[in-house]
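Some notes on the structure that comes next.
Below, a portion of the complex is reproduced, with chain positions unchanged.
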Amino acid sequence: MAGCCAVLAAFLFEYDTPRIVLIRSRKVGLMNRAVQLLILAYVIGWVFVWEKGYQEMDSVVSSVTTKAKGVTLTNTSQLGYRIWDVADYVIPAQEENSIFIMTNLIVTMNQTQGLCPEFPDKRSICESDANCTTGSSGTYSSGVSTGRCVPFNKTMKTCEVAAWCPVENDEEVPKPAFLKAAENFTLLVKNNIWYPKFNFSKRNILPNITTTYLKSCTYDAITDPFCPIFRLGKIVEYAGHSFQDMAVEGGIMGIQINWACNLDRAASLCLPKYSFRRLDTRDIDHNVSPGYNFRFAKYYSDPSGAEHRTLIKAYGIRFDIIVFGKAGKFDIIPTMINIGSGLALLGVATVLCDVIVLYCMKKKYYYREKKYKYVEDYEQGLAGEMDQ
Amino acid sequence: MAGCCAVLAAFLFEYDTPRIVLIRSRKVGLMNRAVQLLILAYVIGWVFVWEKGYQEMDSVVSSVTTKAKGVTLTNTSQLGYRIWDVADYVIPAQEENSIFIMTNLIVTMNQTQGLCPEFPDKRSICESDANCTTGSSGTYSSGVSTGRCVPFNKTMKTCEVAAWCPVENDEEVPKPAFLKAAENFTLLVKNNIWYPKFNFSKRNILPNITTTYLKSCTYDAITDPFCPIFRLGKIVEYAGHSFQDMAVEGGIMGIQINWACNLDRAASLCLPKYSFRRLDTRDIDHNVSPGYNFRFAKYYSDPSGAEHRTLIKAYGIRFDIIVFGKAGKFDIIPTMINIGSGLALLGVATVLCDVIVLYCMKKKYYYREKKYKYVEDYEQGLAGEMDQ
């Protein structure tokens, strides 16, 4: 018991510190301090000031709503004069983080269930019934083949299909785009973000923006960088593309909102940064379904109760609102990890200088003698043999 | 060759350890141990126990499905008695991580393409044709102006537009909300999560929940925290808002599911935690399109084949299901990084005590003499000059 206490007392009242050789030499001393300075500069300058290694990071949680505005008038032989408003060209009417604006379309009116000749292509053109397989339906066919070869027009015969008739002719995409005026439509993006770890939330409609400003502004990277209303043509232009080109076959535009925030500073300095990128990089080599399109139908019932539909192949631009960003705030853990790692690196200075002093300098034997105390294993010293 | 072997042998059979001064002093010893204890307590207590620095983290991958239930009966002069069920008020019928419940609406029936007077506001009211610009279409107009000034009603004239006629009158939002009974509708949220790094997946319908319970329960933060069926009114209430207020102009509600899991413990302890937040914080100052609404249309064909539509401006609440969370599991890398950093910090104890002992204590010269061995650069010692 008493022995145990003595050991504990010895442990508690002891203080051990390494014994140091202090070499007074201009050359070595300066080198040592220079190396230490370099490492210190790295740790403080790069890790702390530049990369903010003292901050804990959090990723953004976001909610987005969009609202398009604009009307346009078109005039074609098939549809006559026609007005297009939001309810006509936004499909579906609401989505979570994206909005689709129809810019071009192929309409096939008054389709009914029935039998009709397939649209001619190299697979469907036929000479006789022998060319058509009953019941088959290829990836690109509009219906199920009946096995008969029927005239498509005066000069051509194609396989007959059970389908919504007449079948769609989507060979020619209208050019210029049907709703080319969509270039001047506007898009209001409302974005609310949240950093759960720091319980910090903010909107992209900044508190210092007035209602009057919001009613009249449109986003401009230089003059109006915080206006959340975008002219569609400008979005595409900022991404380096031409709206009229893109409108023909459709595409995907990314509206990126970057909320990189330093929450150690005032909340009012945490601002959204908009950027625009085309997401469907077109390769001239890969024109398998280029652009962006999809089909939908409006269903009607005849007075007799039979159903017919208008099939629309909608080409258009889908605007995906991509919200990303990281917020940082001072936290003890990453700070300590970085300080710990920095201190360990400071140790490297001594190791490095030791190597130079003890191995490379002329006076290395002199320094070695000062630094090291050589102890021979006494048994080994006597016998030159492994002990035991 | 033999020399090389000798060097290798010397390297292998050498053991170097720093020489230590062991100072037996109560004051310094206790101080030293106290500082070491503090650093150890920080490393173990804070980094390991509290922040779980020994765990690797992974972010959640999630899939959500929703299903609303409820019917209500309304009675208005415009629509008469009308029943509203799921197919009527959920638009679009299905979405990925969100569901929109219509709570209020402005219906404009029997719109056809044509010419009609614009709805009166300060831009459209006119005295004569001179006030109307042909072909223009402002952000807030319903159609393309024809340039004529026509009577809107007995007392007022507005510019004529080519539009879906008659144009919508959305000046007055019905109050109280048309489908105010939506407060009692229920929402079933099915959520399946996956932590790819740990190949761990789980559902929010917990394995110990019985079918009978599921058929009858509704979520309550205290009594039924794991019931995945929510009463819409309660969701809004938990977020600190009034459902009836919100129903009028619409809004966005976030249903947040937090899957913070410690996978070093049993999988059954990894439980979802629901919280509710209104995502469209309303500013009284910023009433540019407050709440949440969008327009959609139902298209009909007349017996004659002409198309007409019913335009609906739908106000409602979009419920965004936001799934987040991080799972942690023991991993050697973060453990080692934190141990390494902790050890480096322990070194700080020695540095700190050295500073006190060697610079602040009365007996500092005595201790310094013991710790340091001063070595003069012998050339410098002789000549006081910089060596080569």
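A few points about this structure:
In this document, chain identifiers A and B correspond to the written order of the chains, with residue numbering beginning at 1 in each.
Keep this in mind: contacts are C-beta pairs under 8 Å (C-beta built on N, C-alpha and C of every residue); 3 or more make two chains touch, one makes a residue touch a chain.
All values reported here derive from a predicted model rather than from experimental measurement.
All protein chains share one sequence; of the complete assembly in this entry, 2 are displayed, while the total copy number is 3.
Just so we're on the same page, only the chains that are shown with their structure count from here on.
Mean C-alpha positions place subunit A and subunit B at a centre distance of 16 Å.
Within the complex formed with subunit A, the residues of subunit B that make contact are 16, 18-26, 28-33, 42, 46-47, 51, 53, 59, 91-92, 95-98, 100, 113, 137, 139-144, 162-164, 252, 254, 256, 258, 277, 279-281, 283, 285-289, 292, 294-297, 299-301, 303, 305, 309, 311, 314, 318, 320, 322, 324, 337-338, 340-345, 347-348, 350, 353-354, 357, 370-380, 386-388.
Against subunit B, the residues of subunit A that register as touching in their complex are 10-28, 59, 61, 63, 65, 67, 69-73, 81-83, 85-88, 90, 92-96, 110, 186, 188, 190, 192, 194, 196, 201, 203, 205, 207, 209-211, 214-215, 298, 300, 303, 332-333, 336-337, 339-341, 343-344, 347, 362-363, 366-367, 370, 372-373.
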